[in-house]
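All protein chains of the complex are present and in place, except for one that has been dropped.
Up next is subunit A:
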Amino acid sequence: MFTRWLKIVALLMFFVPWPAHALLTIEITGGSEAALPIAIVPFGNEGFAPPEDISSIISNDLKSSGRFAPLKQSELISQPHEGQQVNFADWRLLRSEGLLIGKVSSQDGENYQVQFQLYDVYKSQQLVGKRYNVPASGMRTLAHQIADVVYETLTGEKGVFSTRLAFVTEIKNVDGSKRYALQISDADGANPRTVLQSRQPIMSPSWSPDGDRLAYVTFENAKSEIYVQELSTGKRQSVASFRGLNSAPAWSPDGKKLAVTLSKNGNPEIYILELSTGKLSRVTHNSQAIDTEAVWMPNGREILFTSDRGGRPQIYKVNADGGRAERVTFEGNYNASADISPDGRMMTMVHGVNGGFHIAVQDLETGAVQVLTETRADESPSFAPNGRMILYATEQKGRGILAAVSVDGQIKQRLGESGSAVREPAWSPFKK
């Protein structure tokens, strides 16, 4: 009887080895954050040819982010421009997850209609599609916008391709004199335009949180001064011109204050300047050391700054309304020029080790430091507004250039093809 029971049970087990309620489950952990394969088909064209190769711009943008691996043009199986021309099976063969197609048409060469569609190849599904009317001059900006849409659609994060970079160029004249320019470019370093020129050095550009204004330091009046300039109008205003040193402005997250370094009392200290009233409040009180390069935490209550109060420059943190500063960096004998990621979790800084100065990131929670670059004269790291990339200046053949590195150090790229030496870059916030 018992054996019969067993037999029945065995039979049941035999026939129902995996009952429906115990559906076999396979756990997939890890995975990779490797670049996503995407097919970007050159946009079709009707009528006047567009002044920019939109699909190339988009492709470069996506590639520069390190998050995408656009297929090479030669790999493209076909060149559909409209949905009904797409054969998804072809693109699946290429293991391409995304497919971007589009077309540009113009009747007059001045105004263009641009449309694009982004598909999920495996689900044979359109993820997003848009249509724009744009003047010829706006074609590059539109391309960056489309790249942002693609990026955001496929990564879930905002793209930074429509954001801007501010940096200072230094041009040596033939007579040996130098000409400085404050410039703004697209996020890919292209399309630079000068917002300020000077025969005297320009330093430390800083973006207002809304991206409409820049604060910077000039020496045009034979002394250091802090200006705030409205980009759309070019109108500017000196906000700090105290005796001694006026430098390193940093916008508070609410855009109402600047943290600045002043030496009006003899020793460089961190102050907070209320822009609407011009009221100053001192944050640091260490007369033996230099405290400078303040940066606000996103919460607007704390400030990080560089100080050599410990003998060598290190990063410290202090409440914006003063108080005791605490040291943040402990690795390496030199840490300076901090910037904070938009989410406040990561800090990037120039990290000096073995006589070299590299871009590093430090997890503010754990204190873990990761050096991202191998170049030896890196400076002024600045987070992209989505926190994925870090813009910095480095030297190539004795000349300053712009470069960007992903926060994981995987992607490094040089930005722009400026003929001039570039220094002190700053990545803009998202356009509000």
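Here is the rule we use: a residue touches a chain if its C-beta (ideal position, glycine included) is under 8 Å from a C-beta of that chain, and two chains touch if they have at least 3 such contacts; residues count from 1.
Going forward, contacts and distances are computed from a predicted model.
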Per UniProt record, name of the chain withheld from view ["DMT family transporter", "Carrier domain-containing protein", "Cell division and transport-associated protein TolA" or "Zn-ribbon domain-containing OB-fold protein"]: "Cell division and transport-associated protein TolA"
Residue among A:27, A:254 or A:326 touching the omitted chain: A:27
Residue in contact with the excluded chain [from A:120, A:274 or A:308]: A:120
Of A:82, A:157 or A:417, the residue in touch with the unshown chain: A:157
Subunit A residues touching the omitted chain (full complex): 3, 6-7, 10-11, 13-14, 17-18, 23-36, 67, 92, 95, 97, 120, 122-123, 154-157, 387-388, 408
